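Note that this complex is displayed minus one protein chain, with the remaining chains in position.
Let's look at chain A:
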Amino acid sequence: MKLDYRIDGNNFDMAGEASSSVKKTLAQLGVSPPVIKRVAISMYEAEINAFIHGGGGSAHVDIDSSRIEIIIEDAGTGIPDLDLAMQEGWSTANEQVRKMGFGAGMGLPNIKKNADVLEIETAPGQGTKVKIIIDIK
């Protein structure tokens, strides 16, 4: 099953909607709650990152009987130093976003903890593509 979503960079109120939709679909498919939780955390963090840092983008989800693959892409400024970005607590989020409870520097570390595979393609000025795979066991 393939699902595609647009992440609207102009509508913060909708941030997280794609993740909510995928979570509901997985529940309908009978995927176990611990796997759904890992998908929800990983996809939500990537979706919020695409919104905050990428100005929006797209999410593509491919579900089969053995794994869930999530690709979230944005055309934002890219991540200048990926090693730093993977460190818990490091963030470039602005003050306004931090006041809303985002930008704690936990997004990518949270994905890494919950995903079986995490691949990030990024370069300054060339956007970011995050690929997450979570096995269904």
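To be clear about the criterion, a residue touches a chain if its C-beta (ideal position, glycine included) is under 8 Å from a C-beta of that chain, and two chains touch if they have at least 3 such contacts; residues count from 1.
Everything that follows uses one rule, which is that contacts and distances are computed from a predicted model.
Per its UniProt entry, the chain excluded from the display bears the name "AraC family transcriptional regulator", taken from "AraC family transcriptional regulator", "Cytochrome C biogenesis protein", "NADH-quinone oxidoreductase subunit H" or "ABC transporter permease". Only one of A:Pro33, A:Pro80 or A:Pro124 touches the absent chain when the whole complex is considered: A:Pro33.
Annotation: of A:Ala15, A:Ile79 or A:Ala115, A:Ala15 touches the absent chain (contact as defined above). Only one of A:Leu84, A:Ala104 or A:Ala123 touches the absent chain when the whole complex is considered: A:Ala104. In the full complex, chain A makes contact with the omitted chain through residues 12-13, 15-17, 19-20, 23, 33, 40-41, 44-45, 48, 100-102, 104, 106-107, 110, 113-114.
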